[in-house]
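The complex is shown incomplete by one protein chain, all other protein chains being positioned as in the whole.
To keep things simple, chains are lettered A and B as they appear, and every chain counts its residues starting from 1.
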Amino acid sequence: MPTPEPSVTLVVADLVGIFVFAISGALVAVRKDLDVFGVLVLAGTTGLGGGFLRDVLIGATPPAALADWRYLLVPVAAGLLTFYFHPALGRMERTVTVFDAFGLGLFCVTGALKGLAYGLGPVPAALMGMVTGIGGGMVRDVLASRVPAIFRGELYAIPALAGAFVAVGGARLDLPVLVVAVAGAGLCTTWRLVAIWRHWQAPMPTGPASV
Amino acid sequence: MPTPEPSVTLVVADLVGIFVFAISGALVAVRKDLDVFGVLVLAGTTGLGGGFLRDVLIGATPPAALADWRYLLVPVAAGLLTFYFHPALGRMERTVTVFDAFGLGLFCVTGALKGLAYGLGPVPAALMGMVTGIGGGMVRDVLASRVPAIFRGELYAIPALAGAFVAVGGARLDLPVLVVAVAGAGLCTTWRLVAIWRHWQAPMPTGPASV
Partner (left out) sequence: MPTPEPSVTLVVADLVGIFVFAISGALVAVRKDLDVFGVLVLAGTTGLGGGFLRDVLIGATPPAALADWRYLLVPVAAGLLTFYFHPALGRMERTVTVFDAFGLGLFCVTGALKGLAYGLGPVPAALMGMVTGIGGGMVRDVLASRVPAIFRGELYAIPALAGAFVAVGGARLDLPVLVVAVAGAGLCTTWRLVAIWRHWQAPMPTGPASV
């Protein structure tokens, strides 16, 4: 099934998103005392894992990243950079987190639109948008043998799902792609940034957990 | 490749199975102190993960659950119910386990029949039946960062495999689908219930493990 040829702007934005996701993965690897290969794999799975999950689920195989060497080069570069300069990058983590919020906004929109392009209905397409945004970090945490950070109160997935729904709604209304993308990504990124700034947390279950 | 249109009975039974699987996933999330999103994701992956694994492996993408909003709504409902009423649900866990045994029986049969419908031989089709039954719980445990419960002595996968083989054998003999389903699911569910009741355990390796 053909997807529309992505614009240069979109490819660049996509690569920047993959780059910052990959840096967050590589930093987790360094903190877990992994070797250079572990750093590269966590960089790669964090940067590309969400898109891989989405593409495998919707049957868009091989994933786009396997057909375009730039998508493989970017996480390798991010991983090596982190491997050599992780003390400096670790100190810039606040900045990484801000860029990460932009990557999340972008991925939830592109993932949702790709889901629609492959014939999914609105709710599954929005879900695929969320998976694109959060899947890489989940695979990273599984490979680092820890419970995914996004399950522990961080407000991350809900903004991604909201942005994906805005993108799906805009596409259904036949709004121009740029408007859809800016609205969906804008909502997601803004919500995520305010959540970081105000320390908003996702609600936790209340009452004693029975054993 | 077309699969036969499922009957209303089968869809309802399928949704009930997903519902009880999702509750078991959500209860694990509550006990691991995850937030509302973690509860929903563990509900969703436990309820739908087995079918997703099967569909991705046999190439039946996108999985049926992504083409039918009811399949997405049910785990969300189970997750929210557990999020708000987990103390009560936790006390009913015995009941949940019994329903879970019915879900397992159903999933091992539908998974095996779908494997056959996609051209697999009898052994791989039975394996896909087992994967459909146990896959969701395995993904749940990986995301909760613990060794899958079904590897630790619980008699769960063997009944699922047995039920799947009965379903495959019945389908090969061209028996009516209802007979095949009742025989396969009946064997699996009965075996599982007796195993719970009599505390049967899967055998463990004996002798000292060399290090």
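One rule holds for everything that comes next: a residue touches a chain if its C-beta (ideal position, glycine included) is under 8 Å from a C-beta of that chain, and two chains touch if they have at least 3 such contacts.
All values derive from a computational prediction rather than experimental measurement.
> For the full complex, which residue in B:Leu89, B:Met138, B:Val168 or B:Leu187 touches the chain that was left out?
B:Met138
> Please pick, from A:Phe21, A:Phe52 or A:Phe102, the residue that touches the omitted chain in the full complex.
Going through A:Phe21, A:Phe52 or A:Phe102 one by one, A:Phe52 is the residue touching the chain not shown.
> List the residues of chain B that touch the chain left out of this view.
56-59, 118-121, 123-124, 127-128, 138, 142, 145-148, 150-154, 156-158, 201-205, 207-211
> If the hidden chain were put back, which residues of chain A would touch it?
Spelled out for chain A, the touching residues are 29-39, 41-42, 52, 56, 59, 61-63, 66-67, 69, 72, 83, 86-87, 90-91, 93, 142-145.
Basically, only the chains that are shown with their structure count from here on.
> So what's the Cα centroid distance for chain A and chain B, whole Å?
Centres of chain A and chain B (C-alpha means) sit 29 Å apart.
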